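All protein chains but one are shown in place.
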Amino acid sequence: MMNIFGFRLSASSAIDMDKVDRTLFDKLCAEEPDARRCMSCGSCSATCPAGEFTGMSVRKVLHNLQRGKEREALKMVSSCMLCGKCNMVCPRGINTRHLILSVCRIYKTEESR
Amino acid sequence: MNEIVVIIGGGIAGMEAAAQLLKLGHSPIIIEKSDRLGGHVGKWNMLFPDLTPAKKVVDELADSCRDANIFLNTEISSLNRLKDRYNLMLSNGISISTKYILFATGFNMFPAQKKEEYGYGIYDHVVTNADLEHWMNGNADKRMDTSGMKTIGFVHCVGSRDEKARNPQCSKVCCITAIKQAIELKNMYPDAQIYCFYMDLRLFGKKFEDFYTKAQRDHGIHFIRGRVSEVSEAMDGRLVVKAEDTLIGKPLKVSVDLLVLMAGMACNPDSEKIASQIALPIDTDGFLKSSDNIIHITSSAKKGVFYAGACTGPKTVPETLAEARSAALDIHTAIIKER
Partner (left out) sequence: MRDLYPSGFDSFILPFMIGMTFVLCWCGIGAVRVIAELDREDRKKFFLSFLNPKILGKNIRDWFCDCLFHVKLWKRNKLLGYMHSSIAFGWFMIIVIGHIEVFIYTPERIHRMWYPIFFRYFVAVTESTMKGSFFFFLMDFFLLMILSGIILAMVKRVRSRLFGMRRTTRASLTDLIGLYALWSIFPLRLLAEGFTADISGGSFLTKSLNMVLHSFMSDSMNALPVWWAYSIALGVFMCILPFSRYMHIPAEILLIPLRNAGIKLKHEDKGVARAELYSCPSCGVCIDTCPLSAVPANSRDATVYLNRQLKRHNEKRIDQISEKCMLCGKCSVVCPVGVEGDKIRIAHRSRKKYSIAHDYSLIDEGKFIGNMTEKRRVLYFMGCMTALTPAIRKAVTAIMDKAGEDYTIMDGDGGICCGRPMLVAGRKDAAMEMIEKNTKIIKSSGASVLLVNCPICYKIFKENYSLEGIEILHHTEFIDRLVSEGRIAIDRSETKYVYHDPCELGRGCGIYDQPRNVVAAAGTLVEADVNGKESICCGGSIGSLSLGFDKRKALTENALKHLTCGSPDAIVTACPLCKTTFNRYSDRPVADIAEVTAERLI
């Protein structure tokens, strides 16, 4: 961390696409190819019953994973109740439930790694 | 010798094509299923981006094609092909034989009640863009509670870009229509807060972007990037709209007194019904399929059959009119070649 003119800049808050490891995301897309079709409309996040409490958002999970921000994504995903509302509202027909289960299987938290 | 050209549909595309064909010396016949010409535009109030009265446009077009043979309240009972001629049997008992048919069958409004989560037909204060224009044309609408219009929501992409609603394409005109209607409502209710919930603002046409910045700066309309996921009714009868503000990344809700659904353009099943009788191909989106989408957009796979306007996909008014002229010219060229 740097402290310049009173602003604190955390090195991890910027995304460096050159350093993003895409192996796991590619693996996820092999399980659920529709993962790449998200257009970030936010329907899933708005309808999510867990989101209100935990900030869970399938949209954010997907984007964080694609940008290499795994920690943020995995924290959210653990609060999913698998109710399927996001599945119902998604205009692109992404199978969000299968996507979440696949994320839970493919990715590992730092503690469990 | 005049050549008969049958134009199916008396909307703006059909009228404009008829006017041009008349000028070129042919005999167009317009077949319209409703009791008046003008189609969807005929029911509209003002057109973007200059707030041109729709009536003016329709009246002008109707005037220029008044010498055409026009059948109102008429449907096509059957259509078949015999060598290079097409035989049409009309619901009024008349049969027509022609070498040239122009499909100007247009589109259908997406039925907003199919998106049950938005509550159209369920809640008291949910209307569509078409309902709003109808009301602005001076027709009464009990859903429009003018006394308590403090907050108004606009939902973009209702049945557009929605695979679940079986309408995957962008309807092209809803973004700019929402901005137009928001400005109009703001002018009527200057104290109202107006929210537009959009996925992407697709403002591609001439002066569309100006209209957008005007809505932001001069009218203070709020644009929220997030698709509405559900609407519920609070105890006091106001509607609670839920969406995600995707730019902040937080769920958001707002209570509104009126919710306007921007119902999109869907294919017209009637045009498919007619087209299937002479085996015209239908595109994956349900609209009629042009022989290609760049230079032969008005041509079909069958000789003598042409397309104009929204029967091949969502289009704006100027695009439709340009296509109608171009189709008229294509038909004229084909007639000359045959002689």
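As written, the chain order gives the labels A and B, with residue 1 at the start of each chain.
Here is the rule we use: a residue touches a chain if its C-beta (ideal position, glycine included) is under 8 Å from a C-beta of that chain, and two chains touch if they have at least 3 such contacts.
Please read these numbers as outputs of a predicted model, since none were measured by experiment.
Novice: Can you tell me which of B:Glu60, B:Glu116 or B:Glu338 touches the chain that was removed from the display?
Specialist: In the full complex, the listed residue that touches the missing chain is B:Glu116.
Novice: Would you mind spotting which of B:Cys174, B:Val231 or B:Val305 touches the chain that isn't drawn?
Specialist: Answering carefully, the residue with contact to the hidden chain is B:Val231.
Novice: Which parts of subunit B face the unshown chain closely enough to count as touching?
Specialist: 114, 116-117, 119, 122-123, 163-166, 229-233, 240
Novice: In the full complex, which residues of subunit A touch the absent chain?
Specialist: That gives, for subunit A, the contact residues 34, 47, 49-50, 52-54, 74, 77-85, 87-89, 93-95, 97-98, 101, 103-109, 112.
Please note the rule applied: only the chains that are shown with their structure count from here on.
Novice: Across the complex, what residues on subunit B touch subunit A?
Specialist: 117, 157, 161-165, 199-200, 225-230, 242-246, 249-252
Novice: Tell me, which parts of subunit A touch subunit B in their complex?
Specialist: 39-48, 51-52, 55, 57, 59-60, 88-93
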